[in-house]
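Heads up, one of the protein chains got dropped from this complex, but the rest are sitting where they should.
Labels run A and B following the written order; every chain starts at residue 1.
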């Protein structure tokens, strides 16, 4: 299933009329229609209302809402409401709530509050999804199912403990295999019975939330939790499918969110959708990367932008307004990277409770006479005019960056060599270097075959700390056959159980990279060194410095400082088969990465554009045309030197080559026919 | 009842002879008498001693102490000792201790440790108060009852849960009303039975201690806790009144302490008393404001300064000494703002346990040969010489600032727009601007009638976030009849249940203020803008910037920076009826507030004095005379230009008009006959 089947750019978002008296509903219909909003995401948090007790379902209000939306020609994304438990359930069946990292069983509160392994929760959750599908699955304008909401979190209750042991048995068969995998002889942790295994929280093997006595155990608990919650998703999905065979089913993801292995999740989802909430100081490149990741988890398929705020957030420390034009530019940035819907949280701003200061299309002022409403409506009209030709367009990337939740978890559980090492930050540093040159990038998993990798000129895998089975072989084969691979310090260190490859770093990548890393030095924050590329270009490096020996590779850069490892290799290149493998043994400052990416652009001749930091140029392709999004993400006027004549689908004007002036937050969407 | 009935300036403080062998008592009597100390506050923490078991009271030691004090002509403030549970009670009746925010029931420790809704604690507490009143209520020199000590804190135990549900039933009658009030349909929180409601701690709807899924619930729990603890107070008060009809009853408050709604408390107290513990870096204006608040909670009545330290604190991070003369100047600062007693914690310094490094009149040196003792004694003599003419004098303020615990709680539970927003800080910014000009200010509650407000030229209500029933009408009527009202950003947003007024900010104040606030922008800490008053005076603003439309008001100041809202109104004035309403839409730096207050002084002609930052001039009035306290709060020599001839009651010298030189920490108390 694809976003194409929506047959329009869905433009709408979360809508909770059940929280309002009915007279408000009619006003909403008028205002939303005026803004060319064509979609409403409903029933996200109504469980307590539609199921007031164990045995009773009451869809009367939901019926009314759906009727009203239908009459007013809205497409509906229908949620299942299981993102927050009803209070009665928590009170009558205490098992349905979670036990936290501190070891405390919760009573009732918040959302994302269900124990994923509670049989009672699972029973009620899938029953509700089935009931909803039975009632509404046949409706034409129910165009998408939205299961639960922003899944995440952990539980450490006794039901989870029991399920974890079952999960372990399934994955390892024997306790011996578990002991082996987790290297439990360390600190005398050998298990003789399954009942001796407890979850890694404060009462067990955790050392705070970010560290663990037995990282293998903690990583497996992460996998188990991601799987457990995914099972909640598939429970409901399967229940829906009993009554509705063909409406796409999704749940809203959250970019680089740590808890869930979205590559694994996306396999179970018909469409990916996600919620984009950058802060005032989030780099533009980080938002772009998050979009690309959300496209990447589903193999490049366009996705739904399920939520963004029209202007203001409420839960960030400093909730600044989106500037005039900025919501529009951010919407097109999403689209540029693969979004085929533009949806908001939410259509009408809440009156009370924790999100009441979260912006909405219809604000507390309850009028269309607001800047936010006007900008939303203008975008609605514009998208309406854009038609559907962009739907399904793909991103043509020759560079891929690997992203992997197992690595994310494992690297951040590692005790040593430095507390500054954060997985997403490392990925983003490389992504940003390509982004600054407007080179298209795909985010990919680590388990692609050499054949799947072959479409890329270059595969970049920063901190590929954990090498799972097959990964090294695939990469080796990919490079041997002409591919190019770049990785960094803290790569090739451990297997899927977090056990180090013995015999010299970077373990199974050593031959491919042609280097042996003997030691890595952690620099404290106040210390940095320099590297020199080609005996001429000096750049700062910090945090970690590998001390390595060339085993076939040649040095691209050497440490020009660094005490006893001065003049040893810092960045290397290895000719391997028909391809090349690069190794970056230290954290290069942005200018160093720019230099490196510049060299690669020279080598591969990728499409790229020199722009100021604020401007991005992003391309999506249909069979017969390319669509270039030229976006000024910032508040200053910018210029771009443009080389491809085409048609701006927004201004409906032809665009010639030459200098383009870009007002603050300006967007051009230039169609270039192939 | 008033402080006048003490017939002297009580000068003394906490005294715990039961912690010492008797030979020490006699030495104390000599030393304290030498310092002209005329009062002792006793029995504050003796519960374990005077009630060694469920059935036995033993007042023998207390009898001895009271006899000794009486023989030595001391007035007695008699505490009830219920500020700390006896260990035997906690051990035998575990319900009497508290369950904390983390969900843990405590065993025994600290003080302020009783669950306010424990029936066992309530039973024993009021029984003890009654027994004490029966024994000592008839004594002439027991001039005041002091119930418990520094009440505060929270409990989340099952007794409190049960009591909370009863409290809710009383306030809301039906669960529907609760669901409505708390907007529980948000995140599907709808309650169908009272038993589904749990307190907002870590196991419930809290999001940390400062945030909440359902702010309405958290605010109500604050109200409930304040009421529950107040009930502990009235339990004991009523028990005392059965045996003692006319001795004033108080408990010691703590200024801007967040936990208790002191306006509600003061209604139940005969006299207000409070404990003043500024840090080395507390602004003088903050201490002044705290005094004014303590006067304000009881409608302007003079109060007792129940505790201050003679010199050093122990529980602050850096416990610096009060400089020579500073204890005296701070005592007179208290008096200037309404204190009619000067009391210390404590008369003799503890030997052991957590407060042993807290200063006292008689220090560990156990002698009168200390600076602290000499300064105390000198003040004792001076106060003795001052007589009683100041007792009961009132503060003549034409400006009032509203302070409200519901707003305090609600504003600080709000998620968004910025984590920097703190209630007391906002109040203090305005207070300090008037203080810098030595303009007298009353701190008042929000529920005064238009008639009660009419005595003020100007009512200032910073961040009047929550508008409870009647408040807007009172303010509107007050202004219509010639009053002047000033409020700020984050005002008029929510009703008493924290639900937003729909239809445009500032809600019920919109017409009065003549502005519509469409948006508010949160600036991160590194960002600030400028506003310009009258096209000429530029001042910095930061944190929050309202974007507003004039609806009858005129702009007093506009943003001269601020990107898209540059040149829009930042500060406005609205002529309304016979009065005016001002709105300050951003956080002005001190100089901006000074400019604004300067304009108001010009407009209203209030009595004011230009002094350096360290000097304050404060007035109290009796029928026939005004008393001016001219205080140098700082360590440098200062000058004041003085315009009212009178008599300095401290130096006993006539004071002519002209320049007055003020030594460090100097005080003049000038009587000007009317």
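In the analysis below, a residue touches a chain if its C-beta (ideal position, glycine included) is under 8 Å from a C-beta of that chain, and two chains touch if they have at least 3 such contacts.
Since the model is a prediction, treat every value here as computed from it, not as a measurement.
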Check your understanding: Which residue among A:521, A:573 or A:616 touches the omitted chain?
Key -> A:521
**Study point:** Chain not shown: contacting residue from B:105, B:258 or B:549
**Key:** B:105
Point to revise | Residue of A:195, A:469 or A:663 touching the missing chain in the full complex | key: A:195
Check your understanding: In the full complex, which residues of chain B touch the absent chain?
Key -> 16, 18-19, 45-49, 52-53, 81, 84-88, 90-91, 102, 104-111, 280-281, 311-321, 323-324, 349-358, 363-367, 370-372, 635
Exercise for review: List the residues of chain A that touch the chain left out of this view.
Suggested key: 102-103, 182-193, 195-198, 200, 202-207, 211-216, 414-420, 494, 497-505, 516, 518-519, 521-525, 547, 563-564
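The definition used in the following text is that only the chains that are shown with their structure count from here on.
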Study note, to complete from the structure: Mapping chain A onto chain B via their CA atoms needs a rotation, nearest 5 degrees, of 120
Revision key, fill the gap. Whole-Å distance, C-alpha centre of chain A to that of chain B, is 49
